[in-house]
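Note that one protein chain is taken out, while the other chains of the complex remain in position.
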C-alpha cells in the first residue's frame, strides 16, 4: 500500500520534472516529424492549403537531376572530408601526445583555428581562396603553380571546401588526445616488455582502446557533414554550376526560395532516414571492430 | 611505486637514443602550426589593411599602415548595424544558455532520480532525438512559429532551448546518476522538498558539468546560421552570422574584405575568451560532445 503510494508520488515528480522536455518533444520533434511526413505527400506553397498528391513528390524526386546532384555533392564531400579529417586529427594527436617539447603550444595552435567557425570561417576561407588576391594562390605561386579559381570553378569548388574542412582538425585532435591519454599506461608498458615496437603497440593496444572514440567521431562527423549549409549559403550559393549544391541547401532552396514546402518535406524525410540508416550501419559494423573495455564478449 | 621506477628506468635509455624522431616530429608539428596559423594571420592582417592595400598582389604580410578605423567603421556605419547584430547574438546566446541549462538539468534530474511507468521508453526517446537533424524538421517548425506570429523576432531562436536539448539532458543525466542516493535520503530527512533537492543540492554539485553545457550551448547558438536565415527578416533583428553573410553580398558594391575580416575577428572573440578562461571545461566539452 505504502509502496504504491510512493510509486505514484514518484511518478508525479518524474513527469513534473521532465514536462519541459515532453512539451518540447511533442511540439518541436514529434509533431514536425509527422507533419513533414504528411507534407511530403502534398503540394504546399504555404499560401494555399496543402494539396494531396500521393507519391507525386517522391516520384518527381527520383527524376530530379538536382536531387541526385545534391546527393553526389554531399557524399563526395563526406567521404573525402570526414575520414581524412579523422586520420589527420589522429596523427596530430599522436604527435602531440609524445613527450616532446612545446606540447601545450602545439595543442593550442592546432586547436585555435577551430574557434573561428561558422560564417566567420566561411568568409575567411572565401578570402583565402580568392583567385587573385588570396593567400592560397599566393603560396602556390611560390611553387610555380598558376592561379586556380577555387570556389569560382566548378571543378575545384568542392575540393576547396574539403581543404577548408581540414582546418577544423583541432576539434578531432583534442578528442583523440583525450582518448590517447586514457589508454592505461600499464598496458603499453606490458606491450613494451613483450618486445612490441611502437608501431605494434599502437596497433595492438592504442588503436583498439581508442576505437570507440574513432567511431563516435565518425558518426558525428558524417551526420554533421550531411547537413552542410553555412558554406553553401554564405559563399557559393550552391554554385558554380551546382557543384556545391549540398543536400540541405537543396532543401532550403526548394522550401524557402521556390516555395515548394511539400517537395522539400520529402527531401527532409529522406535525410532523416539517411541519417538513421548510416548511424545504424556504422554501429552495426562497429560491433566487429570496436573494442569496448570490459565488454567485448557481450 | 616500483612500477613507476621501472617505467622511468625503461624510458631513459630510449629517450637518449632516437632523438632524431623527436626532432623530426617537432619539425613536422612546427610546419603544421605554420599552415594552421597562416590563414589566421591573413585574417588579422587583412582586417588592418586599407581597401586599396587589401587587393594588392602579392598580399603584403604586414599592413603598411594599420587601419584600425576598420573596426570602428563596423560600428559607425549605419548601413551595417554590426553593433546591433552583435547584441542580438549575445541576447540569443545568453537566453539559450539560460534556457538549456535550466530545462535540461530539470529534465535530467527527473530521469536520474525517479522511476515511473514509461520512464525507460521516454529516455530512449530522448536518445533517439539526439540524432534528429534540424533540417529534417525545420519546415513544420518554421510554419508553427510563423503561424504563431513570431516571425522576425528572436523568440523562435530562443524558445526551443527552454524545452531542453537531448544531448545536454543525456550528459547531465549521466552525471546526476553518479551522485550517491544517500545524499538525497539525507536531504529528504532534513525535510527538503523535491524541488529543493534539485535546486540546492544537485545543481551546486553539478557546477563543472553545467559549465560544459553552458559553453557548448553558447557556441552552438552563436554560430547557428540556418534558423536565423529562416526566421529573421530585418537587419535590426539579424544575428551576427546572417548579418555578416548579408554584409558580403549586398550592403557594399565592393566586397569589403577588410571589414569582413574585422567582423570575423570580433565575432570569434567570445569563443576564444571562453577557451582562455575555462580551458578545462572547454576541452572536456569538446571531448564529450564532439562539437565543432
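Points worth noting:
The first chain written gets the first letter, and so on, giving A and B; residue counts start at 1 in each chain.
Just so we're on the same page, a residue touches a chain if its C-beta (ideal position, glycine included) is under 8 Å from a C-beta of that chain, and two chains touch if they have at least 3 such contacts.
Definition applied: contacts and distances are computed from a predicted model.
According to UniProt, the chain absent from the figure is "Sugar ABC transporter substrate-binding protein", selected among "3-isopropylmalate dehydratase small subunit", "Sugar ABC transporter substrate-binding protein", "Cytochrome c" or "Nitrate reductase subunit beta". For the chain missing from the display, the contacting residue among B:91, B:131 or B:255 is B:255, taking the whole complex into account.
In the complete complex, the residue from B:44, B:102 or B:143 that touches the missing chain is B:143.
Residue positions on chain A in contact with the hidden chain: 45-47, 60, 65, 130-133, 147, 149, 152-155, 235, 237-242, 253, 256-259, in rising order.
Within the entire complex, the positions of chain B that touch the omitted partner chain are 55-57, 79, 142-143, 146-147, 149, 151-152, 229, 233-235, 246, 248-255.
FYI, only the chains that are shown with their structure count from here on.
Separating the centre of chain A from that of chain B, both taken as means of CA atoms, is a distance of 16 Å. Listing the residues of chain B that touch chain A in their complex gives 3, 6-7, 10, 15, 22, 25-26, 28-29, 32-33, 36-40, 42-43, 46, 54-59, 103, 106-107, 109-111, 113-117, 119, 122, 125-126, 129, 131-141, 143-144, 160, 162-164, 169, 194, 198, 219, 222-226, 229-230, 240-242, 244-245, 248, 257, 260-261, 263-265, 267-268, 271-272, 275, 283, 286-287, 290-292.
The part of chain A that touches chain B in the complex is made up of residues 7, 10-11, 13-18, 20-25, 27-29, 31-33, 35-36, 39, 46, 92, 95-96, 98-102, 105-106, 109-110, 112-128, 130, 132-135, 138-139, 141, 167-168, 170-171, 174-175, 178, 185-186, 189, 192, 216-217, 220-221, 223-224, 226-227, 229-230, 233-234, 248, 251-252, 255-256, 261, 264-265, 268-269, 271-272, 275-276, 279.
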